[in-house]
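Only one protein chain is missing; all other protein chains are in place.
Right after this comes subunit A.
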Amino acid sequence: MSDTLLDVRHLSRRFDVSAPWLNRKLEGLDKTYVNAVKDVSFTVAKGQTFALVGESGSGKSTIARLIVGLLEPTEGEIVFDGTSLARGLKGAEARRLRRRFQMIFQDPLASLNPRWRVTDIIAEPLRVFERSMNDRARHLRVGELLTLVGLSPEDGLKFPHQFSGGQRQRIAIARALAANPEFIVCDEPTSALDVSVQAQILNLMKDLQDEFGLTYVFISHNLQVVRHMATEIGVLYLGRLAEVGEAEALFATPQHPYTRMLLDAVPDIEMTGRRRKKVEGEIPSPIDPPPGCPFHPRCPFANARCRSEVPGLTRRGPQAAACHAVEEGRI
């Protein structure tokens, strides 16, 4: 597709979780690593919402941090609008690219400086990216942004602790929008919020997307929220993509056994009387992942090949799954 905005290619990131040097020498231990993200590839088209779902430890937040440059990839490449964000991107070019994407974090209380007034918080990206802007223009712009996210310009004089959780997340959104980005990475933006407030924030994010043609990478563990927001979904399991595809198709006909299990596990709030299959097991430790397909110890369709060989993504219509059983037509 020509309107690809973000292209993530074979992204991997491992963390060193070894014991301290002295312990290693005394106890004869090797270095240990966690492969938080392993060989993940996906593309995000302009104006779309790409959601990453997965349970804790699946690597979704690591991917968010890799995309915005808070972490550097061990392997692989991230291409934003034709330019590779490889290591060493510096100076004016970095600034030009960086202002085009922003991030919203899970906990707005932790991501807003408690000792700054809201005006200063929202104006900070403007001070960095719009150096020629004068104080008056900046002040007006902050007022505009506050109105945009459903607060009033007078709220700018207050401090973050004077707001409720939902309002704080609105402030974080206003700050993310300050520099007119095209692309926002949202890491669990509503999981700290109550449902009625979550609905407000999700509606706001959708409205802003329509208004400014924003592209989102939306990270969440909540499948209902993802279903509501996403046009495209990637399902992560132990740092690898288990399945990726169009949201509609993925929810209607999940291919990968893990996706099926995950959808099955969602509580049946509509009370359709759907019978749930029994869910087996839990995510194993990422320090010592099972060989072969990482899902095989929990998978009802696993065979010898699954236990030894890592499956690659194979595309089938609107979605692609990394599963030997799907590839061989066993399920």
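Keep in mind that, in the parts below, a residue touches a chain if its C-beta (ideal position, glycine included) is under 8 Å from a C-beta of that chain, and two chains touch if they have at least 3 such contacts; residues count from 1.
The rule is simple: contacts and distances are computed from a predicted model.
Peer 1: UniProt names the one chain left off this complex as which of "Phenylacetate-CoA oxygenase subunit PaaA", "Heme exporter protein C", "ABC transporter ATP-binding protein" or "Cytochrome aa3 subunit 2"?
Peer 2: "ABC transporter ATP-binding protein"
Peer 1: Of A:W116, A:F212 or A:F251, which one is in contact with the hidden chain?
Peer 2: Once the missing chain is taken into account, the touching residue is A:F251.
Peer 1: Among A:L22, A:A92 or A:V195, which one is in touch with the chain left out?
Peer 2: Reading the full complex, the residue touching the unseen chain is A:V195.
Peer 1: Touching the absent chain in the whole complex: find that residue among A:L148, A:L263 or A:V310.
Peer 2: Candidates A:L148, A:L263 or A:V310; residue touching the omitted chain: A:L263.
Peer 1: Consider the whole complex, including the chain that is not shown, and state which of A:A178, A:L223 or A:L241 touches that chain.
Peer 2: Touching the chain that is not displayed is residue A:L223.
Peer 1: For subunit A, which positions touch the chain that isn't shown here?
Peer 2: 55-56, 164-167, 194-200, 202-203, 206, 221, 223-225, 227-228, 248, 251, 261-272, 276, 278-279, 282-283
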